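Here's a slice of the assembly, chains where they normally sit.
Per-chain numbering from 1; labels A, B, C and D assigned in written order.
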Amino acid sequence: MSDQPTALNLPMVDPLPETTQKYFDICQDKLGMVPNVLKAHAFDIDKLNTFTALYNDLMLGKSALSKLEREMIAVVVSSINKCFYCLTAHGAAVRQLSGNPKLGEMLVMNWRVADVDARQRAMLLFAEKVTKESHTVEETDRQALRDVGFSDRDIWDIANVTAFFNMSNRVASATDMRPNDDYHAQFR
Amino acid sequence: MSDQPTALNLPMVDPLPETTQKYFDICQDKLGMVPNVLKAHAFDIDKLNTFTALYNDLMLGKSALSKLEREMIAVVVSSINKCFYCLTAHGAAVRQLSGNPKLGEMLVMNWRVADVDARQRAMLLFAEKVTKESHTVEETDRQALRDVGFSDRDIWDIANVTAFFNMSNRVASATDMRPNDDYHAQFR
Amino acid sequence: MSDQPTALNLPMVDPLPETTQKYFDICQDKLGMVPNVLKAHAFDIDKLNTFTALYNDLMLGKSALSKLEREMIAVVVSSINKCFYCLTAHGAAVRQLSGNPKLGEMLVMNWRVADVDARQRAMLLFAEKVTKESHTVEETDRQALRDVGFSDRDIWDIANVTAFFNMSNRVASATDMRPNDDYHAQFR
Amino acid sequence: MSDQPTALNLPMVDPLPETTQKYFDICQDKLGMVPNVLKAHAFDIDKLNTFTALYNDLMLGKSALSKLEREMIAVVVSSINKCFYCLTAHGAAVRQLSGNPKLGEMLVMNWRVADVDARQRAMLLFAEKVTKESHTVEETDRQALRDVGFSDRDIWDIANVTAFFNMSNRVASATDMRPNDDYHAQFR
């Protein structure tokens, strides 16, 4: 394994534009690392920027879904798709945000064993169905979410977080993107 | 079916910000319609903007893949996921860009019957594998793309267009997003 | 692609027997073409005759299922099996008989988005189950058809039309049978 | 279980037309029974006739495939589709025609364990692929048959016998058609 974050020979722009360098510096300060997914996109700053804008809006923006709930979806989707990068990075995020390392393990291994409430269970069932057989989703599936208290805006968010990881799982696996080693031991 | 572009009650911001309105006006002028996917996102202008930025970079930005080839991937992925919205919109795009209505039908129905060259066949095989079982992609799969002339940057683009439609197929199906009726008769 | 209707080198009997020639002439007059599936069988007139007898009985014979409903089943089954020939020919038939091009597209792409009534929905769900996992059909599945008004004779017809296209989809795909080009633009 | 050959209440025409009665009498004489599949169709003599014409052409007509080979395909297809009727009736036929009861059992249970020659193995692999994922059949699959000595006409026959049982398996399972009890003990 080389230093490259993926199996593709796509070196980062060098030097990075000032704004990008600053963003990476902030990552280094706050997370102790620059996540490899950012380095992987940094061969083309426009691609990096569109990716981070979408990611930040979905995962960090305003939503009635808590950040932990969005990370739970991320891990459940990534478990179905068996994405090493995303399971590693977002498994760590679940451990961090929940303070419950076992929850992270459960979502990685088999989310059905996790002790989640009825609302979260409905959310994860929907995420699973959208991931595995999206063409069969019908109004009854959306209504099941409304029945446990989700608004139409929340359904949009669940659908989009689910869909986003169906995208990034595939980019990561198709390019053999590798997570930073630091994630593995975090928040155990 | 109401006027809503999806099954979710998420009305567009009203009035639209000036930039957005201008963008929609351009769509109306150039395409004869505002695609429903844009209206669907327009309940939140940040979400609309991050979506269109990513879409435009991938599908209209600089790439060694022709626009037609990117649309071919879009249709093949959407056929696997049985996404009515994307098959309708991007099937029309294939018909338009290729000037070959039958090619559009073939990609919608069963891409293997399409008379594509060895390079495009390798591209579509990769897109199919990434869509159906991304966790099994290995170096031999990337090498198969290099062997027919794709660069590592091209592989990035194939992976990302493939992944993008795995995202948007799922958003469309999860929200019951409906394509503009105009697409059906276009470029037949 | 040669003039052959399939990838197999099986030329039509030449000259055709008088009755066959007459039948083909009628097709040409009424449909504007001789469907390639007929030409494909015409290397052996007995095979042609047994095929057309079965087809005509099922699709054109007396039944409480309308001709459109039988064509709807044809397209839904062919969509599951991704049969280019049958989707093309019977997609056109749905467009023609319904006067609703969008309905044809929906059934080709993802029948669940089509706005069908409860009776037709039950019929298509049964056709889907018989196509995908026939060994799990049980009395409750037949009862679900009776509950929306189908008689036992109607159930026979639904089962047999479904089964017929599971046969002809496979013949078409196994031999690379190609539909007449005329279908693509019809009834759009 | 009533006397009906299926779960549908579709009694035979009574009395049967003379030709049909004669055909059933011949069955009784030669086979010791009237196969239930014939009784099941006999509520409508046209349907019975089109079915038997197709069946007899495919399974008993002239072909470079031996009758045993056609029955082998019948059993392998029916095993994939888990069709009780066809496995019972055609399993008995394999035992009879081969004089090898174990061969019948192997084809019912897992055809890969059967000690067939390279030609028959290619034939059964093709039948399996056409049954399970017909849309992926390509020229290389047909060529593999030619490579072990099959002509294009033989490929037509393999495809059509395979496809026929994909039809009749589904009719049998969808209607809960039951085989005559006599088959079970035959040719053991």
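We take it that contacts are C-beta pairs under 8 Å (C-beta built on N, C-alpha and C of every residue); 3 or more make two chains touch, one makes a residue touch a chain.
Because the structure is a prediction, the values reported are computed rather than measured.
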Because only 4 copies sit in place here, please give the count for the whole complex. 6
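Note that only the chains that are shown with their structure count from here on.
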Given that subunit A and subunit B are copies of one sequence and touch, is their interface built from the same residue numbers on both sides (over half shared) or different ones? same
Rounded to a whole Å, what is the gap between the Cα centroids of subunit B and subunit D? 44
Take the average of all CA coordinates in subunit A, do the same for subunit B, and state the distance between these two points in whole angstrom. 22
Here the gap between subunit A and subunit D, centre to centre from mean Cα coordinates and rounded to Å, is 51
Subunit A residues counted as touching two or more neighbouring chains: 135
Identify every two-chain combination in which the chains touch. A-B, A-C, B-C, B-D, C-D
Subunit A to subunit B touching residues, read off their complex: 7-10, 43, 46-47, 49-51, 53-54, 57, 61, 81-83, 126, 130-131, 134-135, 137, 139, 142, 152-153, 155-156, 158-160, 162-164, 166-171, 173-176
How about subunit C: which of its residues touch subunit B in the complex? 1, 79, 82-84, 87-88, 101-102, 105-106, 108-110, 113, 115, 173, 176, 178, 181, 184-185, 188
Once bound in the complex, which stretches of subunit C touch subunit A? 110, 112
